[in-house]
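Sharing a structure, written as structure tokens. Questions coming.
Excluded from the complex is one protein chain; the other protein chains are retained at their positions.
Chain naming follows the written order as A, B and C, and within any one chain the residues start at number 1.
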Amino acid sequence: MKPETLERIRKFSDDREWDQFHTPENLAKSIVIEAAELLECFQWSREYDLQHVKEELADVIVYSQNMIDKLGLDVDEIVNMKMEQNEKKYPVEKAKGSAAKYDQL
Amino acid sequence: MKPETLERIRKFSDDREWDQFHTPENLAKSIVIEAAELLECFQWSREYDLQHVKEELADVIVYSQNMIDKLGLDVDEIVNMKMEQNEKKYPVEKAKGSAAKYDQL
Amino acid sequence: MKPETLERIRKFSDDREWDQFHTPENLAKSIVIEAAELLECFQWSREYDLQHVKEELADVIVYSQNMIDKLGLDVDEIVNMKMEQNEKKYPVEKAKGSAAKYDQL
Partner (left out) sequence: MKPETLERIRKFSDDREWDQFHTPENLAKSIVIEAAELLECFQWSREYDLQHVKEELADVIVYSQNMIDKLGLDVDEIVNMKMEQNEKKYPVEKAKGSAAKYDQL
């Protein structure tokens, strides 16, 4: 995300004094609520309304960014830490072309 | 996210030929599944294990990025589009200090 | 559910003194967490492991029953109240054979 997009997300909450509601717990609830609205775009069919998907996906991303900010995290640090775990859990030679969970590979 | 982090996310799926599983619908399911695992860090208490939170939040972010890639979206474009909607739905003078939904402001 | 099954659910929590954790908010979190585990049975495919589905569906039902008990609700009363709303929102002649949301019928 560009610095000005990040800035816009932060300013939006600051202007409304919403930091008081943005506890880590409430943000975790908010992320799953928005993720379920994203899933609702696919509730009865694989077909979807792209504009609606974009809006709900953006909501997930904005609340995820709120949580990163709230906890003072670095997105590259946490993603790289997790990708390192994933790379070990799913070795290419075992996981290639398979959707099985790591404990069933 | 830095270009090399993005690249690592994409290479991870490419190497494992997982693009076939990454339909928009399956990614929407995956985002909500990981979001619920993040919420699980707060299931019985507001206290949390930071390392666990980082891992689950990273999973949400990685699947969100997978969906952005799958749909050929631009993260700044969709976030700005949504923030514009949010700024209109929640005018500062009405929303300041309130957690009410826009239709109850 | 048979009275003895209900009784078993209640005794399980009573014996462990878990009522203190079963606030309505925590139960709502728990229901969505278990619902996402149920969804995980279908994450990458429509095929599923029936035993796993049974276990996760049972978890959703048990936490839903915990919430009914916690709030002192009557399951028949709330389901009938909601079915009445649904019957009005989705008139047979409009909704027959359609998966559209009520505001798009």
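The rule is simple: contacts are C-beta pairs under 8 Å (C-beta built on N, C-alpha and C of every residue); 3 or more make two chains touch, one makes a residue touch a chain.
On a predicted model such as this, the values are computed, not experimentally measured, just so you know.
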Among B:16, B:29, B:54 or B:82, contact with the omitted chain is made only by B:29
Omitted-chain footprint on chain B covers residues 29, 32, 36, 43-45, 99
Missing-chain contacts on chain C, rising order, are 1-2, 5, 8-9, 12, 15-18, 20-21, 23-25, 28-29, 31-32, 35-36, 38-39, 41-42, 46, 48, 50, 53-55, 57-62, 64, 67-68, 71, 73, 75-76, 78-83, 85-87, 90, 92, 95-99
Hidden partner sits against chain A at residues 21, 26, 29-30, 32-33, 35-37, 39-40, 42-44
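One rule holds in what follows: only the chains that are shown with their structure count from here on.
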Given over half shared residue numbers means same and under half means different, the chain A/chain C interface is same
The distance between the C-alpha centres of chain A and chain B, rounded to whole Å, is 2
Cα centre of chain A to Cα centre of chain C, whole Å, reads 25
Expected list for chain A, residues touching two or more other chains, is 29, 32, 36, 99
